[in-house]
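All protein chains but one are shown in place.
Chain IDs A and B follow the sequence of writing; residue 1 opens each chain.
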Amino acid sequence: MPSKPGWRGGLLKALYRTSIASFTLALSCLSAIAEPARVMSLNLCTDQLAMALAAPGQLISISFLSRDPMLSPLSEKATAYPINHGRAEEVFLERPNLVVTGTYSLQNTTPLLKRLGFRVEEFSFVQTLDTIPGEIRRMGALLGREERAEALARSFETELADIESRRCEARPTALAYEQAGVALGRGTLADSVLAAAGFRNLASEAGIEGMAPFPLELIVEQKPDIIITRAGEEDAPSLGARVPHHPALRAFSGTRIGPFVPRGAWSCGGPFVIQAVKALAALREEIAPCGEAR
Amino acid sequence: MRLDIGNLDVSLSGRPVLHGLSMALSPGEVVGLLGPNGAGKSTLMRAIAGLVEARGDIRFGGDDLAALSPAARARILAYLPQTRIVGWRLAVRDLVALGRIPWRRFGAPPTAEDEAIVERALILMDVAHLAERPASELSGGEQARVLAARAVAQSTPCLIADEPASGLDPAHQMMMMQALRRLAGEGRAILVSLHDLTLAARWCDRVVMLRDGRIAAEGRPEAVMDAARLAEIYGVTAHVARDEGGLILAPTGLTGAAP
Partner (left out) sequence: MRPLALNALLGLLALALFLASLAVGPAELGPSESVRGLLAGGSEAAAVIMREIRLPRAILGLAIGFTLGISGAVLQGFLRNPLAEPGIIGVSAMAAFGAVAAFYTGLAGSTLYALPAGALIGALLAVLLLLALAARSGSTLTLILAGVALSSLSGALTSLVLNLSPNPFASYEIIFWLLGSLKDRSIEHVWLALPLMAGGWLLIALSARAIDALSLGEEAAASLGIHMARTRLLIVVGVALGVGAATAVAGTIGFVGLVVPHLIRPLTNRLPSRLLLPAGLGGAALLLAADVAARVVLPAGELNVGVLTALIGAPFFLWLVVRSRREVF
């Protein structure tokens, strides 16, 4: 079970699928230029940032995972781009000026590409709401699209500040399930989203750093107001998806269980996370209205 | 009641082994089954015990054995296989008591009668002093007697024993035959296959000599077991003598002609 802070199960799977690196490449390459004309993104999360910011024609390929509707909130938009599988050979044939990817995703490919002279920029998985505007601006600077990035980052900050300003004393408790009884705790993007939307995260309060199992018995004891399951789990059966449906959780009323966050909305630190914040803020307003307190 | 075998045909994997074989086994007699290896002795015994598919008639009194349930057949006929298998480290008494299975109701504990029958079988086969020992740790000869005691404890009117005396020392060979005679004396019908010709001649009421799946000779040992017959059936020359206890047959050499 991964327990690094901010490691996202979905991305771990993505990493697993794409880390089949090829070592057969042995040639030198181009160096980067100031405003890269050809950019490749090898990672689901950098895909989202790059798609939001790149000029037409600038982004020449994105990872195949972005087309997977179970993982990617932008799967439809992703069909407009060619896809790659994160292999060094693919990068070499495309000869991009810039490669953007995640820090953990392609442990073998990234050093290889760097050795071959490609310019590779890595983005950390460990994100919270606070770091996202910075990530947007960083991607903007890399792509030479500073203005667009600034606008996007500003609007993100404004929207977030607006939602946060509407929080009040009523702070219902929440538990966010990653999968199979594993909850998202302190330091995760989900934790910061819950806080911004006005929830208390029981996993963080129980001292969970990153991701860790949260025993069913403790849920029964602590009775969270909401339990957030992963959206899209119902598409393909798994035992983990059944954990929130355990009769012990059905036995007491008052807890809402469901995929309250839009599909893939908080699996990457990108502009799309605001959708998760909005959805949860609306839910919080519904179950614990601030009323005349405001 | 008599065991009648009529017109028995047996094929193993498509190869005919017994050809229209007929014989009878009467209460009170010990019948020796003789013949060279591959003559069909074991196959005949297994066919009578219902362990191989056979065409023909096997009747006990009026009953067709093939039509009976396995359990009912096991109350008429006990079979002692040639291969001696002693699974686990069962105590001799527990192993012999397995012979009572066809008589016991499922799940019921053994009755006093069961225990008495087991005790008698242990004494008959001279293994009573080993009763508490694990059968798997006994010598080959002792195991043979323990397994024979198991078949005896089945207390059936017919007992079919496939080479019960092989591997036994001379004294215990005699003892085994004596025990079979005593069982016959109680009115049981005994069919026993043997390789020791003298043993067969002196202890059996009758011998049936098989060759190539057919009966080559049948009758009282004195009447059928002579040098010419042994040469014909086994392909051996033999020294034949006689004392007050019966025939003494000692093979002395090969006739040269393949049997």
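The working rule: a residue touches a chain if its C-beta (ideal position, glycine included) is under 8 Å from a C-beta of that chain, and two chains touch if they have at least 3 such contacts.
Predicted model, so just to flag it, every value in this text is computed and none were measured.
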For the chain left off this view, which of A:Ile136, A:Leu189 or A:Val243 is in contact with it?
-> A:Val243
Of the candidates A:Ser41, A:Asn97, A:Thr110 or A:Gln179, the residue in contact with the absent chain is A:Gln179
With respect to the chain omitted from the figure, which of B:Pro36, B:Gly56, B:Pro102 or B:Gly246 is a touching residue?
-> B:Pro102
For chain B, residues in touch with the removed chain | 46, 49-51, 69-75, 77-81, 83, 85-91, 94-95, 98-99, 101-102, 106-107, 134, 136, 147, 150, 154
Which positions on chain A touch the chain that was left off?
-> 1, 9-10, 13-14, 16, 70-71, 179-181, 212-213, 215-218, 220-221, 223, 230, 233-243, 246-248, 251-252
